[in-house]
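All protein chains of the complex are present and in place, except for one that has been dropped.
Labels run A and B following the written order; every chain starts at residue 1.
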Amino acid sequence: MSAPMLQVKNLRVGWRRDDQVLYAVDDVSFDINVGETLGLVGESGCGKSTTGLALMRLTPRANDTQLEGQVLFEGRNVLSMRDQELRSLRGRDISMVLQDPMTSLNPVFNIGDQIAEGIRQHSASNGTDMRGRVIDALRRVRIPDAESRARAYPHQLSGGMKQRVVGAVAIASQPKLLIADEPTTSLDVTIQAQYLNLLKELQRESNMAMLFVTHDFGVVARMCNRVCVMYAGQIVETALVRDLFKRAAHWYTAALIGGIPKLGRNSERLASIQGSPPRPEEMPTGCRFAPRCPNVQARCREQSPPVVKIDHAHEVRCWFPRTA
Amino acid sequence: MMAFARKSPLLAISMVLCVTFVLIALFAPWLAPHDPMVGELLERLMPPAWNVDGNWRHPLGTDILGRDILSRLMYGAQVSLAVCALAILIAGFIGSSLGIIAGYVGGVVDSIIMRIVDLAISLPIILLALLFGVLFGPSLGNIVIIISLVLWSQFARMARGETLKVKQNDYIDLARAAGCSALRIMVTHVVPNVAGSLIVLATLQVGTVIIMEASLSFLGVGVPPPWPAWGSMIAEGRSYVVSAWWLCIFPGLAVLLTVLSVNVLGDGLTDALNPATREGRRR
Partner (left out) sequence: MVPYFLRRFAEMLIALWLMSMIVFALGRATGDPVALLLNEYASDQDRIELTQELGLDKPVVTQYAIFIKQALQGDLGVSVSGDRRPALELIAERLPASLLLAVTALIVSIVIGIPLGVLAAVNRDTWIDGAARLAALLGQSVPVFWLGIVLMYLFSVTLGWLPTSGYGEWRHLVLPAVSMGLFTIAAIARLVRVGMIEALQSEYVKLARIKGLSETTVVWKHALRNSLLPVLTYMGAFFATMITGAVVVETVFAWPGIGRLAYESIMNRDFPVMQAVVLTMTVLFMLANLIVDIAYARLDPRIRQ
């Protein structure tokens, strides 16, 4: 079996505050294989978006942000690449779809130009050829009337359309890995399904891998092969999607899944977890979920749990994982 | 307190300077070593004390009539402070009131008031100021009136903008539903909420007003001589800039330092109140 296309090893993203370093992402490791879709799930603030950004070295550029660890894309470490190599990686090898379509597109340029700009960055192309490729990109994201729409400005499009354009920009140069950061959160429910189908088709057409950053397990169920669950900056469980839903090994995962309303059941109260995740300044010693865990034991509070493999492709960070 | 001074030394210095300016302006008659209007001709055009020909009786030198520059600067501060305070109060009060009314009442009243504001802004002020000054003679009152005429439209615009924002809040609807009169709502609900930004605006205008007053005095339509205004001191000293540089450099520096500290203060205030420009991470 060949090496995974993307290998993230011990990634940490931190920033300096006063004389401490606080980590939003603390020792995260996972792999993504060619053509597969990995989900990265967690509550707001758990560090999943930051992880996604770090893969392309796009974390906020304040002077005191630091990245540690390795992000190996086809063997090359993104975190230590030179500028030129990084820019060639971005857009062509790895690309990203952002969350809010309202603000993702530059309001002063038309959408055709914005797509063309990305293409031009990675390949030489003359005028007519470029126009053809732009229209092609628009068609691939199923925007009707692509020829006339190419000259439109972002504010003239609906939210759903804008998000497709963002998708067009992302895939215009045929990336091998697409990171989708909560791409459907800002869309109407009716549009969400369409958009997810679109992403699935695009993936099928070009065999690109995807990393889906989301808080929505429904999306995970539809789109992903495997999934990582994040909590307080760490990955607490990694599994195949069906294994996760069938038998979540981490208590946090179980609680999250338990909170999903299911059709057919009579309306019981939705399970919710007491408390809230710890802030970076106040990380507890020992397991980070211990204060809220229904199965907490003394050891959990004292020592940080290691990552244990409990099955083929199923790992969990827990002293006393759930069984059955 | 010291932590604050260490963290933003510029802001701390500015605050000190501003307070000094106000104190000097208020207590000039007691602080000034000499009478600003009476000069000793035998001591005319004396250079500042650190110069060979100067002495410490006149630390900053004397002018062509032998009047002590330092004392004149102090009294000049009075002029600047008076013009500032009056002009900003008047313009602020009238402008804000009109702006709030325009914003709250809306409709035709709003259109009319805003048209007037647009008109006021489109008239070239210095020309009117000159005409005014020449017509009615230079005096403190006239300067205050002119500057107020320039300033009120700024307050009106901001007041209207802020009022429109406040109007969208639910408590306004509640008050209306409870039967409060428009006037009462405006006074009890709108005013306290827009006061903050208006005060910041006022602080930002102080610098502008001081420069305006200095410019008008320089051109001869400000406070008339022999009363010392920094602008007219510069005008008087202009012809002597080569031989007696201290005549116009010091008043200019006075303006510069005062306006600079006021601006730094104003900036600090706006930054503190506006979350968008706050330094630091965006999470």
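The definition used in the following text is that contacts are C-beta pairs under 8 Å (C-beta built on N, C-alpha and C of every residue); 3 or more make two chains touch, one makes a residue touch a chain.
As the structure is a prediction and not an experimental result, all values here were calculated from the model.
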item	value
Touching the absent chain when the full complex is considered, from A:A170, A:L196 or A:V241	A:A170
Chain not shown: contacting residue from B:L41, B:I112 or B:V134	B:V134
Touching the absent chain when the full complex is considered, from B:V38, B:L119 or B:L174	B:L119
Absent-chain contact - pick from B:L23, B:L183 or B:L256	B:L256
Footprint left on chain A by the chain that the document does not show	56, 58, 60, 63, 86-92, 95-96, 98-100, 103-110, 114, 117-118, 121-122, 153, 155, 166, 169-170
For chain B, residues in touch with the removed chain	10, 115, 118-119, 121-128, 130-132, 134-135, 207, 211, 214-215, 218-220, 231, 234, 238, 241-242, 245, 248-249, 251-252, 255-256, 259-260, 263-264, 267, 276-277, 279, 282
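What we mean here is this: only the chains that are shown with their structure count from here on.
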item	value
Distance between the centres, which are taken as Cα means, of chain B and chain A, whole angstrom	54
